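With one protein chain held back, the other chains of the complex are shown just where they sit.
For chain A:
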């Protein structure tokens, strides 16, 4: 049984897709890491988080931030370096934060965000406010020492933290099989006695359901959990990185698009028709255009701001 309203999930995934498309289409959009193909992980995971919880991510932060409810206009402005961004445009994708929305932030040194997240989880544990922390990272981060050190701490101290590996199968150009030895990445949590699961990260309802189970485990004080969501990356690593996969390979991956998959299942179940789906897509495109217009209308900071908020 699904724990997420499938139409709402579809809207949220379409919002991310349209937002990232609008960003990618804009000239001079900067160095962006998009999550096309990975929307079900962000939407499924965030459906399981409450307002007292915090989400942290690595540099692939845009989809998760939107899914967590960060306003699209402020987010777009932040990504483009404009003053109406949540951080006055000075953090960008790699380092933005909006803790009021439960998005504690990104830290784009791969693996480095993970121990920071455990620190936020330690604060939550000491606050005794019932909140938990979810930390999203990629398969590439699984080789980082920071992850292994942090998992040990989290298990030792029973920290309220959910490790979410968004395994999009590629670390820039290096295949997951070529970079990580374990059979499943969630096996990394086994040595520390964690609740672990590896799931299909393209099925948003399933992600939502298992994420809720994992969050429940963590919230109940039973220790950290490690959830591996196997997803796909439909774009190159970043908007400035070259694509390393063949056209045929990409076509095969596109056929597995989590959004198309959800829409098809809803249409098959009679919960959605093609016209309604088209309308939802148009709405998402319009919202992204509005976010872009908001960002375009916002100015860049003045150069005098360069020395503000240093110490």
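Heads up, the rule we're going with is that a residue touches a chain if its C-beta (ideal position, glycine included) is under 8 Å from a C-beta of that chain, and two chains touch if they have at least 3 such contacts; residues count from 1.
Simple rule for what comes next: contacts and distances are computed from a predicted model.
Peer 1: One chain is missing here; what is its name in UniProt, given the choices "4Fe-4S ferredoxin", "Carbohydrate ABC transporter permease", "sulfate adenylyltransferase" or "Transketolase C-terminal domain-containing protein"?
Peer 2: Record says "Transketolase C-terminal domain-containing protein".
Peer 1: If I consider the whole complex, including the chain that's not displayed, which of A:248, A:274 or A:311 touches that chain?
Peer 2: A:311
Peer 1: Of A:71, A:119, A:143 or A:216, which sits in contact with the chain we cannot see?
Peer 2: Once the missing chain is taken into account, the touching residue is A:119.
Peer 1: Taking the full complex into account, find the residue in A:24, A:52, A:156 or A:190 that is in contact with the omitted chain.
Peer 2: Of the listed residues, the one touching the omitted chain is A:156.
Peer 1: Tell me where the left-out chain touches chain A, residue by residue.
Peer 2: Interface with the chain not displayed, on the chain A side: 54, 86-88, 90-91, 95-97, 99, 104-105, 107, 109, 112, 114-124, 126-127, 145-146, 149-150, 152-153, 156-157, 308-311.
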